[in-house]
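Part of the complex only, each chain left as placed.
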Amino acid sequence: MGAKSFLVSATIFYLLLFGCFATAATPSGKRILGRTPCKRLVFYFHDIIYNGHNSRNATAAIIGAPAWGNRTILGGQNHFGDLVVFDDPITLDNNLHSTPVGRAQGFYIYDKKDIFTAWLGFSFVLNSTEHKGSINFAGADPLMNKTRDISVIGGTGDFFMTRGVATLETDSFEGEVYFRLRVDIKLYECW
Amino acid sequence: MGAKSFLVSATIFYLLLFGCFATAATPSGKRILGRTPCKRLVFYFHDIIYNGHNSRNATAAIIGAPAWGNRTILGGQNHFGDLVVFDDPITLDNNLHSTPVGRAQGFYIYDKKDIFTAWLGFSFVLNSTEHKGSINFAGADPLMNKTRDISVIGGTGDFFMTRGVATLETDSFEGEVYFRLRVDIKLYECW
């Protein structure tokens, strides 16, 4: 065993160690992970809110409203207080009539009087040849902003234990009945 | 220091390093952790929905419904749009009358017209000699499936910072008033 080959080994060890340190958690829990997603997925989902006349096509309905509101039409004051439950088709492109790859299921609540903004809790339940499993989301959606970031808080199946950030963008809307959202899902924890 | 003993040391280092790499995060955030839970717990919880006649025993109530629904009886179209809040006893076995070890508190929303499926947000608040603390859950519950996976999104007390997957199973039900769920909690992040 010569000094030279030992140095080579030592260098390799050092690099390995450095790699380990650079990515693992430190005792304070602070992790210095890169911000490159380990998985990235883009989907669209399509929300058709019941308005009293579209029960055949509707994928969402108002189920809570403040004392001054009602559950057939989204209310005044930027819909403040309206709680909407949804079961929306998810597609790979922006066409409502494309074959769905899953369903977006959950709720949103308009939570501000002065401006449109909502709080979201929902899941993507994916069931296609490419993906089987669920991704769970939660966060604030200040929907007048072009893009809004919410949290990916967990997942199951193909998305076992995942975490990340999802960027929402209103891709299109028609009146207050149809909304199409583009979701750019960036996963930073993949198991 | 002979070459042989160095090789032995090198091998040990290599194994240690490999172990480290195999479990720590890589720069992209991708973690290659095993899928063996660090903690596993099985509980039952018991949901008795208010139906207008059982206010003494009820542990859950409908508090939101679509324009065509009401809040006394679960509605048509697979209860689509019904929001139920609950505070249910948790037991170690499937007997409603066993001593509770805590309370399951939160809500579910039936979110689909064509089939029974719901979105859940709730906590287990455990308070027994064995466990003190809370476990928080969120996810889609396609309740016609024999088992359904949701996310464990966090915890406090004995379950500080935990994450995992919980498998729900409808253990029993009576009409549309009593539901008993078996929950198999598999924690993969334990602190």
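In order of appearance the chains are A and B, and numbering begins at 1 in each one.
Throughout what follows, a contact is a pair of C-beta atoms (placed from the backbone, for glycine too) under 8 Å apart; a residue touches a chain by one contact, two chains touch by 3 or more.
Only a predicted model underlies this, so the values are computations on that prediction, with no experimental measurement involved.
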>> How many copies of this one chain make up the entire complex, given that 2 are placed?
In response: 3
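As a working rule, only the chains that are shown with their structure count from here on.
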> Where the CA atoms of chain A average out and where those of chain B average out, how many Å apart are those spots?
Replying inline: 20
>> Please output the residues of chain B touching chain A within their complex, sorted ascending.
In response: 1-3, 6, 10, 13, 17, 20-21, 24-33, 35, 63-67, 69, 80-83, 109-113, 117, 119, 121, 138-140, 142, 149-153, 163-165, 188-189
>> Using the touch definition from the top, list the residues of chain A that touch chain B in their complex.
In response: 1, 6, 9, 13, 16-17, 19-20, 22-25, 31, 33-38, 50, 52, 61-64, 70-72, 83, 85-87, 103, 105-107, 121-123, 125, 134, 136, 138, 153-157, 160-161, 188-191
